[in-house]
Structures are given as C-alpha cells and as structure tokens.
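A single protein chain has been omitted; all remaining protein chains appear in their positions.
Moving on to subunit A:
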Amino acid sequence: MDHASLVFASVFPVPSLSHTTPTPVATPDLGYTAPGSSFGSPFAGTSGAEQHHVAKRNSAWSTATRFLSLPRDANYTGLRTRRTRDVDDALNYLLVGAGKTPDGAKAEEGLVGWYTNEVRLHYAKYVRPDLRELWEKEIPLSDTWETLEETQRILDHAQKFYLHPFDEHIVPFLHQDASNMTIRVSRDADTVDAGLVEAAKSKFQRDMQAAFSHSLPSKRFSKTLSHVLYDAGCRLFRFYIRQDGVQPSAAPEDTNGVRARMTTLLVNLQGVGLGGEMAQKAFAHSMDKIIDTFIGSHYTKVDWFSKASVVPSMRNWVENGFRPLAELVLKCLQCQSTNVDSTQMKQWQEMALARLGRARVENLFDFVINWDRSLGAILDLKEYLKLDGAKEFLKNHFSRQVSRRLLHQGATTTYILNVYISIIRAFHRLEPKGVLLQSVARPIRRYLKDREDTARIIISSLLIDIEDEKGKNIPLNGELSYEIASEMAKPFAQPDNVDDEFNWNDMNWQPLPHDASPEYKKSKIEDVIYFLLTLWDREDFINELKNIFGDHLLRCQDPEFQLEIRLLELIKMRLGEEKLQACEVMLRDVLESRRINDAIRTAAESSNRRELILQTPRTPRSKALRPRPQKSLSISSASPPALALNAQILSSFFWPVLRDDDFHVPAEILSLQKDYESRFERIKGMRKLRWMNALGESRITLEFEDRTEEFEHLAPWQVSVIYAFQPQPGEDPSGGGKGISRTITQLEEMLEMDESLVKQAIAFWIGKSVLRETSDSTYIVVENRSSTDNPVDSDAAAAAKELAEVQAAQTSTVKSQADLLSEKKDVYMSFIVGMLTNQGNMGVARILMMMRMMVQGGFPFAEEEVKALLVELEGKEKVVGLGGDVWSIKK
C-alpha cells in the first residue's frame, strides 16, 4: 500500500485498515424506522434485514481479522493456532457466503485485500528494518554474495510466514467459493476453479513481493546482483584479469561449486520476487562485462608464436562457454525463452569481435612495428574489418597513432621508411585490395616526400648488398634501411599485365571494395619497392636517382657493377625505360671506362716493353667525355717506381653536376694524364678529355725514415697535398736537418688549391700521424714515429682525425644542395632582382613560386633559402624588405 493511501486512511477510516476494535457482539443493531412508516419492532420491514446483514458481516469481519492478524512483535516465527469454529464460520461467511461482497465495497475491502495489507504493514514494521540494516551502506565487493544470500534468506522466511496463513485459512474457502460459483457455469469446474484460486494467490504473492522489492534500494541491488553474476562468470571462466579489481585466487576455482551456488541464489531470489526484470537487467549488464573481461584476459594476448588468429577460438567460446551460462541464468530467472537462438549468438559473437577489434586497433601501431610476428593480431583485425564501421574506426585510429608516434621530428627517416614498409606488408595482409593501405599511407607518403633525405636513403639502401660473400648480414649504419635492402634482394616477380577483371578463371576474384576512391587503381602489387619508387613524381625521382646513382657508381668497388645493373633494370621495369637514359649512359660509361683503361694500359705497357693480357677495346659512343682519374700511385722519397693510372670516362651531358675543384696534381700524375689523353684521343678519334681532379681514388705508399705505410681510397687532393711535402727541385731534401716544412699559404700557392681543401687534407694527414704542426700553420712530415709519441701529438692527431672525418662526410662527389646554392647564388640573385624590378613588389612565397617556375633546371630550395638570398641582397643594397615578407627593389 502506498504512502498516499495510508495518509488517506488515517483521516477517513477504511474498514479494512481500521478494524482493531471489533464491533461488540452483544449489542444488537436495532435499526431505525424509516420516515413515514410506523414505529415498530426491530424485525419490521426490509431495512431490518439489511441492518442485520451489516451487523453480521461486521462481527464476522472482526472475528476473521482478529484471527488472521499477524503477531505484533518482531518474533514472527510463532506457530499459529488452529482455527476455531466461529472463525471458520466467519471466514466462510466472508469469503464464500453473503458477507463476501458488501454493498459498494471496493476490492481491497475484501478479506484478501485486508490480509495483503496486514502483510504489508507487518513487513514494513518487522522485516524491513533488518533489510535496511543490510543494504544501508555500500556493499563491499567481497560481501556481495553473502548480502544477497542473507537478503534472500530473510525474505524467504518472511514469505513463508505470510503465505502460511493464507494457504491454511484463506485458500480453502476460496476453493469452496470458486466451486460454488462455477458449478453451474462450466463442466471444467475443477480447472477453472483452480485457475481462480491461483489468480487470487498469485495476486497476493505479487503484492507481497512488490513490497519486498520496493523495500530494497533498487540500484544498489541490481549492482550487487550484477557483480555477483560477474564474479560467478569470472570464476567459471577462470579470468585472470578482472575489471573489478578483485585479485583472482591462484588456486583453481571449484567451478561446479560456483555454478551451484549461483544457480541456487538465482532460483531463490526469483522465488522471493527479486528476479524479474531487475535481475535480467543486472544480468545483461554483467554479461556485457563478462565478454569484455574475457576478451581482456584471454584474447588481447596476441598469438605471437603460432601466428594465428584468436577469433575462431573466441567464437567458439561465445558459442560453447558463454551461451550455456546465459541460458542457465535465464532459466534460473524463469525467462520466457531460455534458449539462445543462433542469430542472437551471432550478434554476441560480433559484439565480442568488435570489442576484440577495438582493442587490437588501439595497439595496431605496435603490431605493425612488430610485423610479422604480429600476424595473429592482423588476422584478428581482418575478421574485425568485416563488421560495419570497422574500417572507419581503424582508419581514424591508426592515422592518429601514426601522426602521434611516427610523423614527428624525433623519428629518423630510415625508421619511418622501415615502419612504412611494415605498414605496407601488414595492411596488404589485412586487405589485399590495398584501399585501406592507400588511405592510411597517404599522410606518411606526404610526410616522407617532405623529408630531404628520403630519396637518398631509399636509393642508397637499394644499392647496398646486405649479405657479404659468406651470407652473413653486414651491419648497416643508421642511414640505410635494412628493410629496403632486403626487399631488393628478393626475387622480382614480373607483374602480369593481364587485366584480371576479365580473367574468368580467377576463382579468387573479389569485387572492388565499396569505399575505394575514384582514383583507386587496381593493383595487385604487394611489392614494397613499388610503393617507395612511386613516392614522388617520376621526374623528381629520376633526378634524385641520377645524382645518387652517379655518386654511387663513382664510389663503387665492384668492377662488374652487378647490383647497379640490377637496380637499373628493376627501376626501368617500374618507371619505364625511356626516362632512365641518363642512368643507363652513366652505367655504360663506367663499364666502358674499364675497357678503355685496359686498352690504353696495354698500349702503354707494350710501348714500355711489358706484357699484359689484352682486352678487346670497344669504342664508346659517348659524345662529350669527362674523364675522372683513378690513379694508383706510390710515392717514395727516392725515385718513384711505375705509376698506374686508370680513368673513368664520363659523358658530361648525362652526369649530374660533379665536384670540380681545380688544383695541381703531382707532376708524375700530370704526365700520366697527358699520356693517357693522347692515347685516348688516338682511340676515340680526337675526342678531348677534361680531367676532374677533385674526383678519384688513389693508393699510395709512403716511406718514412722508420716505417713504410700504405694508404688506400685517398682523394686526389689528399695525395697532392702530401706529395707537396716532397723536396722540390733545388730544395734541400733534409730541409736544413729538420725535414721539409710547408705552410698553408705555401701549399695553396704550390697547388693552386682552395684553402679549405688544403686544410682538410692537412687535417687528414695529421690524423694519420703523417704530418705534424710545428708552429702556427706550419707543418712537417713525421719521419720518426717514436720520437713523436708524446701525448700532445697524439691528442692533436686524434682531434685532427675527428675533424677530417667530419669534413670527409661533408665532401661528396656529387654537389650538395648547399654547394649548388652558393655556386648559383649570383644567378639566383639576378633572378630575384629582375623579378622585383619588372614585376614590382613581391612576397617571399611568390618569389619562390616564380623561381621554381622560371629557373631552368629547377630551383630545389625552399623559402628559407630565398629569404637568405633576399637578406644578402638587402646587405648589398639591392632590395629592401617592406615588412610582412614583402620585398621591393631598392631605388
């Protein structure tokens, strides 16, 4: 009974509520005489019968209710006495006889209603406080089972107590009543009769249980119940990572015990009316958490070893582990359908898969890095991608991970390239059509394009041999990508050009993914190198390739150029033959140079009356030739033995811009060059050679007073500088007993070499302990190693060595960007001046755009360089900055 009616009843007494004082049996109701009729006896008229009827009912009511009243104390366990005869009569009268339905009586005024209310009051007064005590405070996780069981016990007890009088004293009369009523109506009297009684009984139970469940804090109860179910699930499935923070016990759980305890609890709760919707909701909640936890504890572990997907076993668990549990619980809660059908189960499997997929996506970047040990995880994701919305989710999350973890300044280009390769491989596995790869790789490709060293690293990595002759991996420095190199080493499969959209025999055909972008090109290419080579526009890439390829050819040690030939063939296959003419010419140049060298040397040696095996010389078709000396010479302080000189003949038109420092080479070399030149001209029909002394490689032997040392891979300028320490004609070889000394200025003059180059060479030789600084900028040869073994010298040598190494790293054969800028600075400056003069004031960005457009051969610089040029021009008073990046010509 709700609060409102209780309040109402306190003001306007309702009989069923206020019956505590029974109507005195002894006082007859004499009735009254109706107006207009004669005053007569109590039995006169019909109204007297009415009066009597009311009195009888009141008296019966009083008797029955007194009998049925529940004991007014907390101890409600006491046994009830048997009902006496007058109670029987009263009950019979009220439930079966004429007293059943008093005139104008409401339903609740019947005796059943009264009893229901009596139960409510009793419950509120004597049972509820116990429960409140139990539920008042938050329930610790460890007590959830006990609390529920205790609650269930209390309620069970109370229910039995309340039901007993009902069953004993009310139901029989109801039966009787029902049979009276139905006897005339139906032949199925028994069933109808039972049905009516049942209805009355279940209404009573419902009301009672409503009181029970209302008295519990519903949220707390459902939380507690769902925790209990969750806990049971965790124990049954032996989860070892739980979301509620409870440490699972190390000992194996007694699963049968847990299952029995849970079943009992649920059945009993259902019995006292605490099942139903509330429990079902709690159950749904806990199921949800169980799936989560299960995935967290069992399946987020990637199968690193067998590299298989965990999805099948997860599906299996849902079907054979999770479903039976759900069915069991549903049965306990007496749900209408306790069978989980297959659609429902598929949904669960998908839910589980979605959760697993999301967990995988969170770590996708790590999986990609650890490809291909993470194959299992990728296969899981492949399953996940079949779900709706999964692709979008994966794309967004992965892009975010990539931009956070990969595309930042801290990552080296090599690292990014390696990760990109892993992404290509992993995503190819994930979705062979490549649409997903295309969209996740876009930011990476854009970023890689912006990095200056990307092309260099790719091409140099393509050109290295990762295995030495013994098949061992050689260590690579940080600049080279092992991944790229190993890709290159893989056999190259010619992509078949058959359009397999029309290949009717292709049993693995799949339609294009629906999310493919319009420009999506169907490519079956899983070839990593293809992706790397297509990072740039073809032209840009080929230009870069030309530079690096040229540099590489000049440094290459392999006389057969096997790798280079292979690389060129590969790139030709991918980019088209016609674009790579320059590279082919370069390759041919170096190959033919060898033949010419052989031919010339043979000719020279035969003229020197020495024998050598002759190789058939071939005529190169190159037009302009640019030779590069590759000399192997030995210098000794006494008479020099025979020197050998090999030249690389380069077709100047096709090679990138090379270093071209002018300086004097040692006289012996010069004469060799002249000799070579004349022989070359004889072979090649008057073609001219121009020597590029800055390039080349030499091997020399230095003889000192106390030792002889050999040096290999020296640059010609290094040789020239050390050769300048030979005594000149007319110079005292002993240098006045101190050895020959030279200053930097002297060397510059003697060799006509750049000061910076001289200094570099000096630093190199000091690093090798060949030269020593005696005083400021004056150097002598260290003839006796032993005498110089003092710490000062070795320190200086170490320092110089370091310097030389740093400088060597900066000196490459092909001109660097900075070299190019300083060399072409004048042209660029006159461009800028011309532009500003004729086109008026301009912003830096527009200047850069114009430069890129107008400068022949391209303007490979950025705004920074343009700004630097402008500032320099400002210093020369040619231009003025107008502020806000806008520049104008100085008037």
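Annotations for the structure displayed:
To be clear about the criterion, contacts are C-beta pairs under 8 Å (C-beta built on N, C-alpha and C of every residue); 3 or more make two chains touch, one makes a residue touch a chain; residues count from 1.
Keep in mind that, in the parts below, contacts and distances are computed from a predicted model.
UniProt lists the omitted chain of the complex under the protein name "Ubiquitin-conjugating enzyme E2 2" (options: "Glycine cleavage system H protein", "Ubiquitin-conjugating enzyme E2 2", "Actin-related protein 5" or "U6 snRNA-associated Sm-like protein LSm5"). Check A:Val11, A:Met507 or A:Met853 against the missing chain and you find that the one touching it is A:Met853. Considering A:Leu385, A:Leu591, A:Val833 or A:Val886, the position touching the chain not shown turns out to be A:Val833 (whole complex).
Within the complete assembly, residues 826-827, 830-831, 833-835, 837-840, 853-856 of subunit A touch the chain that is not shown.
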